[in-house]
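For this view, one protein chain was removed and the others were kept in their places.
Presenting chain A:
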Amino acid sequence: MSSFLSSSIGKKLIMSLSGLFLVLFLLVHLILNSFLMFDSTGELFNAGAHFMAMPVIRFGLQPVLFGGFIVHIIYAIILTLQNQKARPQKYASQNLGNSSTWSSRNMFVLGGLVLVFIAMHLMHFFVPIQIQGNVHDDYQLVKNLFTNGSTGLVYTGLYVVGAILLGLHLAHGFWSAFQSIGMSNIIWRARLERAGYIYAIIISGGFIIIPLYLHFFA
């Protein structure tokens, strides 16, 4: 087992599985967030937020989610460091533009930027709601962030940028996870890549529309 986890393919399996787990989480997150747009009284979203704060989810699933993030990040760092070391002398000129996509070559940078976004995002919502516990109306908290006079537009913009970065990360990550597990071949590759793009557009588009809706229409 130790030789499996230290092998290149073993480490990539861990990246894939943790990645797919986070991919699933994003869908749940987006569905809950979409409640923000369907009920302007906030009752629907508050009910959803309340449900997610149940002890079984908060103390059962949340640590698993954080674990998923941590594993994904740690293995990304290990793999990237090894990859950096594999080419001690760099090329003077390297033209990769016509052989691979930009997002596939910049997964670590994109992931890092998404992590910065997530840190800010946790400060906005997770810390006041779940750690300080002084929020009574979750809907108002979200709405205020995006509509507050001077800063509302800035945060709306930041969340849109965060969603775009996440979309680019998913555009390569989704199909790549299946490839690393070995669940791909000549036929399925095109299907998985297409599914990945569609998934990236749904997730990223959803997370772009919600702050824009709250800023301009709520």
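Going forward, a contact is a pair of C-beta atoms (placed from the backbone, for glycine too) under 8 Å apart; a residue touches a chain by one contact, two chains touch by 3 or more; residues count from 1.
By definition in this document, contacts and distances are computed from a predicted model.
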Protein name, per the UniProt record, of whichever chain is missing from view ("Sugar ABC transporter permease", "Phosphoribosylformylglycinamidine synthase subunit PurQ", "Succinate dehydrogenase / fumarate reductase iron-sulfur subunit" or "Carbon starvation protein A"): "Succinate dehydrogenase / fumarate reductase iron-sulfur subunit"
Sole contact to the chain not displayed, among A:L20, A:M37, A:M52 or A:I181: A:I181
Chain A, residues in touch with the chain not shown (by the definition above): 3-4, 7-13, 79, 82-83, 85-96, 98-101, 104-105, 107, 172, 175-176, 179-186, 189
